[in-house]
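Here the complex is missing a single protein chain, while all its other protein chains stay put.
Should a chain be cited, it is by its letter among A and B, assigned in written order, with residues numbered from 1 in that chain.
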Amino acid sequence: MENENQLLDINHLHTGFRIKDDFYDAVDDVSISLEKNEILAIVGESGCGKSTLATTIMGLHDPNKTKVAGEVIYQDLNLVDLNEELYNKIRGNDIGMIFQDPLSALNPLMRIQDQIAESLIFHTKLSKEKRYERVLELLEQVGIPNPPRVAKQYPHELSGGMRQRVMIAIALSCKPPIIIADEPTTALDVTIQAQILDLLKELQEENGTGIILITHDLGVVAEMADRVAVMYAGQVVEEAEVGELFNNPKHPYTRSLLNSIPQMDSENDELHVIDGVVPSLVKLPRKGCRFAARIPWIAAEEHEENPVMHEVAPNHFVRCTCYKNFHFEEGGE
Amino acid sequence: MSFLEIEDLKVHYPIRGGFFNTVVDHVYALDGINMSIERGKTYGLVGESGSGKSTTGKAIMGLEKITDGRIIYEGKDVSKQIRGKNSTYNRDVQMIFQDATSSLNPKKRVRDIIAEPIRNFERLTEGEEKKRILELLDIVGMPEDAMYKYPHEFSGGQKQRLGVARAVACRPKLIVADEPVSALDLSVQAQVLNFMKDIQEEYGLSYLFISHDLGVVKHMCDHISIMYRGRLVESGTREDIYKDPQHIYTKRLIAAIPEIDTENREVHKANRRRVEEEYRQNEKQYYDENGKVYDLKSLTDTHKVALKNIEVGGN
């Protein structure tokens, strides 16, 4: 699949965490790619491995406690094999990252301007004056009123929305072609969330950035994404264009999730509940369909022994065969 | 008929300053809230962070000192004796918290956690108490042996259900639920919400459902109030609020909710932009000269809105 628009190509990526003496994969054989000018949403509930995937791409895991295998190809480089020194040239410069809680993600003792200028120190040869000019430019770009003043302030002096704008400015500072946004609006109020999402989208369209948007909020996905990958228990279980995914969801997990959203029109109906709980990393079944235990009324032979992705429509992939005859439990609770 | 009336409730915090650290001003965390609560209904209280919605819940629970106003419970003013040991009000009004983990004492067994309100308000023999706890566990869908376990042995959703079991242990009339599902995953959230509805029917409970999530509130509530800067900007039935919002702040909130409607995403965005624009241009006329929200005025029997002149809103 050679494609000149392709920014990032992830193949068979595994990230295992050490628990006692064994490694357990939190990201288990994920293959996915990101193109230029695209927002790829990765959606799933807590513990599905979506944030681990993000930190793996950034190479931020402690090598003593994690084992990473597979490929993250960026410009003919496999990031997984890079040494620290080379990786530092990529981080911030080619891939920017935005975190969930902008208050804890900013250093409380550093002025805003120094935090934004920091990536410029390590990736550009700009003089100090030029760096601060760029800082003001960036603050302006992310819609912060009165940049010269804010530049000299500390994180605690800003509101949540403003802090997240600062985080975006940091991520944008070296104009990276890729941005990873890990739950960028979860800690914010809805009206602020809307503003931040609009800003991200605008900046993305302006610069042709590819964004990996990690979120648990299907509403945010529907508003923002071009393509969506749904993760469950460390694996991608469904991947499709955003319209296709919401209008024609196939995997039982995707369908169940969509049914459990309390939405505007479902008013007094009972919400759908998925039986059981997500198994812990250690107890996760490593064989067979991982969702099988949550839909016990589906016969065992509907599942594949080693579930793989099936292309059910152009560019719409679903893991395991159980989607074919899936139905919700009749007269269920 | 309403059994609980909140009249002009105020909670002001002093700001100290100056040379002698005297009170120089107040934070108006709650500034004149009125509400009336009927049996078996769910009341939504929506607002963004800092709007005072949690303070309202705490003030009703007596966890926050009331500066002014009255809480009238079954015809009696209880605002002075709130938190009194033997008041029926304390037994009849219970609370569920957002963070189930920190609201359950990690050193106590589930049995003792759930029994706490029973031991406070009722005199039961050990056998009766055990029977009640088993009933409660059954209602919240937990197995019997959960009784002897500790909170950390349960998942987030299960802990929240234990929190609910504790809240309903003394058959209260009102449960104040402060962001009860905000920390939960979607599928777990669905479970807790369903089950809150189930026990509501079973006990004829009322809820004051405090949340920032308009989707959840719409699903759960009969009546919704929108809060901003310690005051209510709009209050009405679900239809009033969602189909015919009058106050610009309500409109903004509703427009900002991400919708699962991928085809109309541009329309939705344009609408959001339009509301934001309107907000920017006309913000001033929605608040008085001090930026304070106006008093609520009745638009219809159920629908109240805080506008200077009721006509301003229009459609």
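Simple rule for what comes next: a contact is a pair of C-beta atoms (placed from the backbone, for glycine too) under 8 Å apart; a residue touches a chain by one contact, two chains touch by 3 or more.
Throughout what follows, contacts and distances are computed from a predicted model.
Choosing from "Probable septum site-determining protein MinC", "Peptide/nickel transport system permease protein", "Acyl carrier protein" or "Electron transfer flavoprotein large subunit", the protein name stored in UniProt for the chain missing from the display reads "Peptide/nickel transport system permease protein".
Across A:Leu8, A:Val30, A:Cys48 or A:Leu106, the single residue that touches the chain missing here is A:Leu106. Per the touch definition above, the residue from A:Val43, A:Val72, A:Val150 or A:Ile170 contacting the chain not shown is A:Ile170. Note that of A:His123, A:Arg255 or A:Arg290, the residue touching the chain absent from this view is A:His123.
In the complete assembly, the contact with the undisplayed chain comes from B:Gly17, out of B:Gly17, B:Pro106 or B:Gly204. Although one chain is not shown, part of chain A still touches it, namely residues 55, 58, 60, 84-85, 88-93, 95-97, 99, 101, 104-110, 115, 118-119, 122-123, 154, 156, 167, 170, 173.
In the analysis below, only the chains that are shown with their structure count from here on.
Chain B has its Cα centroid 32 Å from the Cα centroid of chain A. Interface residues of chain B facing chain A in the complex, by the touch rule stated above, are 48-49, 155, 157, 185-187, 189-191, 193-194, 197, 212, 214-216, 218-220, 238, 242, 252-253, 255-263, 265, 268-269, 272. Within the complex formed with chain B, the chain A residues making contact are 45-46, 160, 189-194, 197-198, 216-220, 222-223, 242-243, 246-247, 256-258, 260-264, 266-267, 270-274, 277, 333.
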